[in-house]
Structure formats: C-alpha cells, structure tokens
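Every protein chain but one is kept in place in this view of the complex.
Labels for the chains are A, B and C, by order of writing; each one numbers its residues from 1.
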Amino acid sequence: MKKATAILFSCFFCIIDLFGQSAQPYSFPSFSGYHTLLCDFHIHTVFSDGLVWPTIRVDEALREGLDAIAITDHLEYTPHDRDIPAVDFNRSYEIAAEYGNKKGLIVIHGSEITREMPPGHLNALFLSNSNMLKKEDPVEAIREARKQGAWIFWNHPMWTAQKPDGMAELTSLHKQLLKENLIDGIEVVNDNNFSDESFEIALKNNLAILANSDIHGLVDWSFPAPQTGHRPITLVFAREKSSDAIREALENHRTVIWHAHILVGTQEFLEPLIKASLVVESAVYQPKTSVVSITLVNKSSQDLYVENTGKFTLHNTGPFFIIKAGEKYVLEIKTISKRDQFELALKIVNAYIAPGKNIQVSYLISPEK
Amino acid sequence: MKKATAILFSCFFCIIDLFGQSAQPYSFPSFSGYHTLLCDFHIHTVFSDGLVWPTIRVDEALREGLDAIAITDHLEYTPHDRDIPAVDFNRSYEIAAEYGNKKGLIVIHGSEITREMPPGHLNALFLSNSNMLKKEDPVEAIREARKQGAWIFWNHPMWTAQKPDGMAELTSLHKQLLKENLIDGIEVVNDNNFSDESFEIALKNNLAILANSDIHGLVDWSFPAPQTGHRPITLVFAREKSSDAIREALENHRTVIWHAHILVGTQEFLEPLIKASLVVESAVYQPKTSVVSITLVNKSSQDLYVENTGKFTLHNTGPFFIIKAGEKYVLEIKTISKRDQFELALKIVNAYIAPGKNIQVSYLISPEK
Amino acid sequence: MKKATAILFSCFFCIIDLFGQSAQPYSFPSFSGYHTLLCDFHIHTVFSDGLVWPTIRVDEALREGLDAIAITDHLEYTPHDRDIPAVDFNRSYEIAAEYGNKKGLIVIHGSEITREMPPGHLNALFLSNSNMLKKEDPVEAIREARKQGAWIFWNHPMWTAQKPDGMAELTSLHKQLLKENLIDGIEVVNDNNFSDESFEIALKNNLAILANSDIHGLVDWSFPAPQTGHRPITLVFAREKSSDAIREALENHRTVIWHAHILVGTQEFLEPLIKASLVVESAVYQPKTSVVSITLVNKSSQDLYVENTGKFTLHNTGPFFIIKAGEKYVLEIKTISKRDQFELALKIVNAYIAPGKNIQVSYLISPEK
Partner (left out) sequence: MKKATAILFSCFFCIIDLFGQSAQPYSFPSFSGYHTLLCDFHIHTVFSDGLVWPTIRVDEALREGLDAIAITDHLEYTPHDRDIPAVDFNRSYEIAAEYGNKKGLIVIHGSEITREMPPGHLNALFLSNSNMLKKEDPVEAIREARKQGAWIFWNHPMWTAQKPDGMAELTSLHKQLLKENLIDGIEVVNDNNFSDESFEIALKNNLAILANSDIHGLVDWSFPAPQTGHRPITLVFAREKSSDAIREALENHRTVIWHAHILVGTQEFLEPLIKASLVVESAVYQPKTSVVSITLVNKSSQDLYVENTGKFTLHNTGPFFIIKAGEKYVLEIKTISKRDQFELALKIVNAYIAPGKNIQVSYLISPEK
C-alpha cells in the first residue's frame, strides 16, 4: 500500500516559517471589493515614552507589510521632556507622516489621552491638532478630539496596572461616554494581551474591535515566536488604500484582528476573510475509488488549524489538520459513493466570531471524476 | 571503500525542526512505571517488494529514535524473486535482527499474510518460522501464526485497492476471525492513511490500535512535512524495553498512535501520556494582580494545539494556543481574585479518545502569590 | 556615514543553504556549447555489497539533480549471495536502467573489477556484458572490458586498506596498463577521500579525473555537512545529454570534479566553468566617487571563496570575500580615478588547477559612470 503524493512547497513562506513566525511581509487576501489593509493604531516614539525616532516606526511597518500606522504618543506622559521639551504634540506625527508619505505608508495623526481609570487611556485618530487636547478633564479632551472629527477607541481595558484582575469592564463613566457616542472602538488586543471580555463589550455595545501593538521599544524584539511571533495587527477592509477609506471602514466596523495565532472578528467580516484565505484549488476523485483529493491553499500569513465537521470522514488524517501560511494541503475525503457535489464543512480552530466560539465555513465541492 | 565518520552536530535536531517536522530523534515521555516505546510494526525490505536491505530499516529506525520495528515482508508477493529467490521467509528478519541486536534496536519477527479481501492483509508478529505460514487458505495461515504464538493484526482496512470507498468495515470473515480470537489489533493508520472507521472498529471490538509506516522505499522521503512530517508510529507503554514487554503491552492494548499532527488512544492511556507530555512547571501570580503566569512545558515531539475550556479566561491569548514540541509556553490566566487553588482545564485539539472526540485534561494549580 | 545597500536574496538557495549544504537539486552552468552534466560513476546496490535496490539509486540521483550514474557492482565481492545468487552481473544495471529510462536519468552499464593491489579496483563503464569479465587474471578482465569497448578508470588509489599511507602511487602493473592504454581515468575523489597524489598522476599521465561517491548505504546519510555536504560529483562537459556524449566527453577528459567545498580541474575546463559560474551582472561608479559597485552572481551550487588579486583595493571588504551559491554579491572596488575599463583579477580559493595551485580568473570591467 504505497502512494506518492506530489506536493509543491512555495519557497517563500517556508523559509520564513523556519522561525515559527508568520511570513514577513505579512499579507491577507482582499475580498468583496474591499482591500484588506494591515494596520497598527497604537504606537509610541521618543516624543512620549517610546524609544525610537518616528521614522523607525515607518520602516518597521513597511518591513512587515503594514499599510497604515497611527502615531499615538501620550499627551500626559512625556518622561523624556528634560531632553525633548513637550511643547508640540503634533511633532511625532509630522515627522513620521513626512517620511511615510515618501515611502508609501499611510500615517494617521493620533494621540493617546492618558488618564487614571476611569476612563483610563483612549486613542483619538485622525486629529488635526493634538495640542488642543491638553485639558484637565478627560471628557473635555475627548470632546475636543471629537470636535476635530476624531475616531476614538478605548485602550487596553484589560491592563492590570489600571484593572488588577485584567477583566475589562465598563465603568459608569465609560457607559456615559458610550451614551454620548464618544467611544467608537475598543482594543481586544494590546501588546501581548488579549481580552475575551473586551470582545464581549464590543459585541454588546456595537464597538469596532482593534488589535494594536502599543509598541515602545523595537517591534522585532517585542513579539518573539512562539508566544506571539508578530505584532498585533488590525485588518481593515477598506474601499481603497487611503487614510479616508480606513476611516470609513473603521466607522463601519469592518475589522478583523490578528494576535499570536488567532483571528477574531464578527461573522460578517471573518467569514469572507477566511473564505478568501482558505481556497479550494481543485477536487478530484482518486481513480477507482470514492475518495476525493481536495487541494486547499492558504493565502494568508496565518497558519490555519482546521477541524473537519462535515458528515464524511477523512482518508489521510484524523479530523484535525493544519494548512500552513502560504502553503497547500491535500485533504482526502471519503464520500462513500461518487458524488457530483457535496459540502466540505470546516471549523477553523484558531478563528473566533465570539468569545470561545469558532467560525464554521463550508465549501460546495464539485469534484472531477 | 567505506568508512563511517561519527560526527555529532549539536544543532542537528533543532535544524530539522525548523522545517516544520517534529524533531528527530522523536521522543515521548514515560509514565506510571511504563516505558513509552516508539514502534513501527509494518515494514518491507527487498525480500518482498521493499527497496532496501533489512539493515537500512534498522538504521532508519535508530536515527528517528524508534525502540522497536517489526520486519513484515509479504509471504505471497515477492516481485524480486527473479533475483532474490523466495525460498526462506525468515531471512529479512534474521538479517535485520542480527544487525539490530548489535545496535540496540528491538527487531520483531513478523510476516504479512497477503490476501484478497476478505480478509485482506494481516501481520503476524513474534513468529518463530515464517515459512510455515505459506498455506493456501488464509485462515489456515492465520491459525498457523497463532500456533506459533503470534500476535495478529488487520492491516490497512481503509486501503482503497481492496475497499474502494476507503471505509473500513468488518466482513463476515473478519467477524469469524474475531470470534475465534484470531485478530488482536487493527491499523488505524497505515502509510499516509488514517481511518476513523478502523478506530471505531477497534473500540467496539476491543482491538489494540496501531499506526505503522508500511514503508517500501525510504522513510526520509515518504512522509514529508507539512502533510505528515514523520512516519506513523505506535507508542507502546511497556514494563521494560524488551520484545517480551512489547508483546505484553500489545496484548493489553497499551498503545497510543501518532500520525501527522495527531495522537489517538483510549482515555486510559492517552490521558496519562498527555499529562506526562504537557507539564505545569510553575504558576505564580503577577505582582499586584489576580493574573497567574503558568509555565507549561511540552516534553513530547508533537506540537500540542490547546483550547482553554476552564471557567477563567486568558490574558495573553484567546482560548486557542500552541505549545511547540520541546518548548515552553507561558499561559496567563485571569482568576478574578487571588486563589490558593484552581483548575486549569484544557482540550487538546489534536488528541482524540474516540472518532471526533478530543481529550480533556485538567491540572490543579496552586499558584505562588 | 550611512549607506543602504539593497540586496535581493534568491530564496531558493538561501533555504537550502540553511543546512550549510549546497542547494539540491545541484546545478552548475553550461558553457561553450557544452552541457554541464552532473555524474557519479561509482555506485553499489544490493547486488554486491550495497544496501539498496537499484531503483533507489535512480531516485537518489534525480533528487540531487544528477544527469547520469553508473551502476558498478563488484564482480568478485558479493556478500549477499546467500540471498541474491551471483549468477548474472548485468542485473543491477538492467533494473536501474529500465527505471532510469522512464524517469529521465542516464544509467551507464558498469562493473567494478575488484582485486588485491596491484592493480586494486578498476571500474569499467559502457559494458555490454558484465559476466564476461569474470576472469581469474585481472589484466584479462580489463582486456575483456576493453574488448567490449569499455572506458576504464582506477578506483580510490588512496584507499588505506590497499595503500596504508594513502599516497596514491603507480605500481609497475599500473605503468604496464597505462602503456597498453588500458586505463583512461583515475579517481581523485572517492567517497570521503581526496588525493592530491591522484591528481598529480592524472596530470602527468594524461588521465581523466573523476570524483565518485562509491556509495553503499544511503547518499543522504553519507555526506553530511559541514565536512562534505553533498556526494562527490564529476562534472562532465558533454555535447548533449546522452550516454554517448558522456563517453565522448570522458574520452576527451572534459571533466571537473566537485568534492566538499572544492572544485578541481585543468585550466582548460575549470576556467570556463568558473567564468560561467561567477558572472559580472553590472558595474557602476558610485555617484561623485571613483568607487565601482560590481554586482557578481554565483550561478553554481558551490559557494565561491574569493581573493582579490588585482591592483585596486576593495572598499567594502578586505581582499577575501564569499559569494554564496545562487546569490549575488556587491563588490566595491577603488579605481583611484574614473576609468573606462579595468581588470578585475580574482583568485578562487576553493578551485584548483594543480595540487595546491588555485585558479585565477579575470574580468574586463567597463563600468557605467
């Protein structure tokens, strides 16, 4: 009983995969007329408590394949001010934007409103003048941001320095801000932290979900495999690659977040992302059998961990199998008799549409006989 | 002109692992006084339709860290007999055993009874004289094997050349053999094939489960990553590292099978194997929080894909995470308040105790505060 | 003082290079209308003292990118004859050739005349009937080979089992054979052994030089990095890819040998091979300087270790630099003033035209200004 299975490995991904990290530059497929843009909306520089000049943030992002970053230095925390006087809070954005424009990276003007809990920290994006946000009352600062047309999200609600149990929870102040429509999104992932409670809050309160690095040091050093392997990234499904289009996508909550080995989003956007990422390339009955060889391709930068949940069992693996980033996998499925069509039903073990709830995708297969 | 130069590469094994394959030599931890032995009970050589001299099978096994192999050349299919006259069916075993004895590998005397379906192919292990099994009636051959004290299993019930739909199924002849206690085990995995139906048959009929390579060519070439990455291996939990102890373990069905990324066994043996493989090294509350950092170590050669199923959510990942073979993973869990003890409940997504049913393991954690 | 040098890595080679081995399948460029064919003319199977069926030798060769192999089982040493009766010495060739023909590998009919020293062992290639060479007197066997039109070479003159000091040396019998034109070539490399004395004998006596594996076990296991990293290979410069063309090339001594990290050949063929392997892709003066950036590409499977021996010094390295297999290297050279043309003179530290004598190559560079 011997069978040779010819498998072609796309070299590119398998090199990088040696590090157990997803391939750089990262990439996820576009779908339904949307451009899948890789974004990080929470980033620091030497202008607050970060450790690099703003241009390094641009180069880091470009090396990883990001499409957009927001520079979001703290307004109220500037520990380098002995050497870098905190006189103009627009500077780090201006420096990054000038450099990013030349290099083809979208740089978004943001600031981090940095307060005790509540309300904790919030990022305001698409600002026109950060200096105007320097106000004693945090709510006033948020209102000023809104006045500038900012899109605002709550940072790291799971941060143990402000919430020692790490359990994201709306305070009455947050509820008031929500009521006033002053919060548009929430970080489900910040740095190395993930919060199912944040995800729950987002679902219940109709907030966009975000995964951001909150990077202070070097990205290359901060997210080592195997624990994470890449910075947290917010996938934004935008009508075009532009700052305005990102804003429109955020307003309409068209995001999926990528942290460590996990993708999280609502059914509405996670499903088409998975269907665009995991593609059936061919399906053909093996000669003289009722076993179909289905060639699946993973067009994303994330390995997909998959469970067969359909009614037919598999011929070359148990119900669990792995389709590596950028690679092909030949799945053999026993359809008992030769069929014109059947459903391939898969659970993606590392993709979630609600806390603890995996996404299911299905494919209608019409195998060659 | 041949000379062996022994060179030790400190880095050799970790390099291999980079290619997405499990590290060689493979290893799984022992437990409960049992030695976890890595075995392959279905192997061919030039003496039937294999392509290597028996000694190569010994060297292949030793390089991969196996403890025992069975040489099981076909009794009824000897396509090389123009050059290797099929006069003594003990020869391939004798040659491998003589060489294996010197090198410290257990070599078991087997033969493959090779018939049309039913009954298809069966392997008889622990034979004393293979030549006596050359009988026209397959049942007579099986009885002769039993007379010699053989331990007998059904090979590749999912083989599409004999069962075109690949659905393992007992025929009336198999039922008769079972009734006569002439079948002791069944291959759930053969070569690149896995069968949930075989597993079902094993569970219902109280048969030992096996995963064997049925190798004809070179092992190194036959199981490439990422589809499989290592030969199928039967883990045998034996009282000592000896041929007799393997036999005793097989008789008592103390096996777990390893194929591609999957481990399969009964709760009785898979659970202690997982508990010995995935070990809590330490647990400590992060200062001023109710978040516990639990350091888990994977002491096996198989990456473990894990889902958190306990009542507490995680702080550094969603419910799904990966603990690579031989590596550590620091899991952060939010216990809401500081606790003296709590249960860590995990589902191992790539380990099965019944078709489609994952194993659950739990750990009682007593964190340092 | 900061300068970014953009370097593109050809992914293919850099993957394989991870193992410190040259890339598989191996490849060296063709030149001057010759096809550079990768050949191994000394190979054993189970039909003498080898450990694999002849078809495995074909698959090994194809995986490594070889164009031709000779099957050269011993005529006088058949330790497997209890199981494989030594009745027809053509069989291993026939089996390999039938399989090789289907797969596109040239298989040459050879035999190893296996005697005490002198004359030691000799391989006869392009035989029609190996059985006719079974004669008591070795010279008679050689004459019979010649009668069949064989091309004959002396195997491993450095073998310490027959020459304990390893110093290849012509005996009076060898001198007589040379006088009778019964020896056409000599192994400078056999298995893991290299002999400067064999090379000297070849140069003095006008013999073709060969590097052969003399493989008995598995090629994959026998030549580990970093000591060797690939089997010894004879590069043959043939008018076409055919058995006849290989023979014509051997008769005219159009070979270069590849062992470990070293290439050895006569000036006549090593020079064009190096020039075809190490190619100047571009040369351009850096703006406002008299420093030329020369982009060199290594189109071979062997890393090239290079010393600058020209009159100008280098700007980005000392005189020694490395151009990895399949990769590019940007050399910066200081020409003092802007020149229309100048000579780039290089010593290839790992390529020899005589014992201890490296090849020198030069390139006329006409840089863009």
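Heads up, the rule we're going with is that contacts are C-beta pairs under 8 Å (C-beta built on N, C-alpha and C of every residue); 3 or more make two chains touch, one makes a residue touch a chain.
It should be emphasised that the depicted structure is a prediction, and the values quoted were computed from it without experimental measurement.
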| item | value |
| --- | --- |
| Touch criterion as defined above, residue of C:Gln176, C:Ser282 or C:Asn350 at the omitted chain | C:Asn350 |
| Selected residue (touches chain absent from view) among A:His80, A:Lys299 or A:Lys338 | A:His80 |
| Touch with the omitted chain, as defined above, among A:Asn190, A:Ser293 or A:Thr335 | A:Asn190 |
| Residue ranges of chain A at the interface with the undisplayed chain | 18-19, 46-47, 49-53, 55-56, 59, 63, 80, 83-85, 91, 95, 121, 155-156, 159, 161, 190-193, 214, 216-218, 220-221, 224, 227 |
| Residues in chain C touching the chain absent from view | 1-3, 5, 7, 14, 17-20, 158, 160, 164-167, 192-197, 226-227, 259-262, 264, 286, 288-291, 305, 307, 313-322, 324, 327, 329-330, 332, 334, 336-337, 349-350, 352, 355-356 |
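Here, only the chains that are shown with their structure count from here on.
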| item | value |
| --- | --- |
| Residue-number overlap at the chain A/chain B interface, same or different (half cut) | same |
| Chain centre separation in whole Å, for chain C relative to chain A (CA means) | 51 |
| Shared interface positions of chain A, touching two or more other chains | 14, 18 |
